[in-house]
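For this depiction, one protein chain was excluded, whereas all remaining protein chains were kept in their positions.
This part shows subunit A:
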């Protein structure tokens, strides 16, 4: 059988079942709000959101691989491009751009100018220190871990904190080599 052709983020998003983003956005907002009430410490909320994202990421990677037909990325640069152009698009309907590469090609930024998680959101002063979108960093980290890449994902810019975009720094810590019992083209 001929290998399946990788599909663009737009093509996949056009074909998946979609829901009203308002429902999604408000649900996420309500979760953050309830966690702030229950956990009290902003730091704990950041952690819980990251953990939820991680749990989501390790599951979503399967859907991502199944629907995108992407082939093995040759390097981390390609991985980052695929996350930004295909991954974000097929789930959130927006694309990110990739920039700020370090010289080794192991650290870069995913930049989101449009982010459905924050529609209608304004943070009160009492939420200083909250990384509202921390679920996203968890998703990226979880998903990459499932394809053998240990990463550290941190927020560099956050529009809710007055920056001009959302910037997520993704740093490749370790790539665990996978052993396959078969060759790709067999």
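FYI, a contact is a pair of C-beta atoms (placed from the backbone, for glycine too) under 8 Å apart; a residue touches a chain by one contact, two chains touch by 3 or more; residues count from 1.
Methods note: contacts and distances are computed from a predicted model.
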Practice item. Assuming one chain is omitted from the figure, identify its UniProt name from "Ras-related protein Rab-11A", "UDP-N-acetylglucosamine transferase subunit ALG14", "Putative trafficking protein particle complex subunit 6A" or "Dolichol-phosphate mannosyltransferase subunit 1". Key: "Putative trafficking protein particle complex subunit 6A"
Revision key, fill the gap. Contact with the hidden chain, among A:90, A:107 or A:168, goes to A:90
Study note, to complete from the structure: Where subunit A meets the chain that is not shown, the residues are 13, 16-24, 26-31, 33-34, 38-39, 48, 51-52, 55-56, 59-60, 63, 90-93, 116, 119
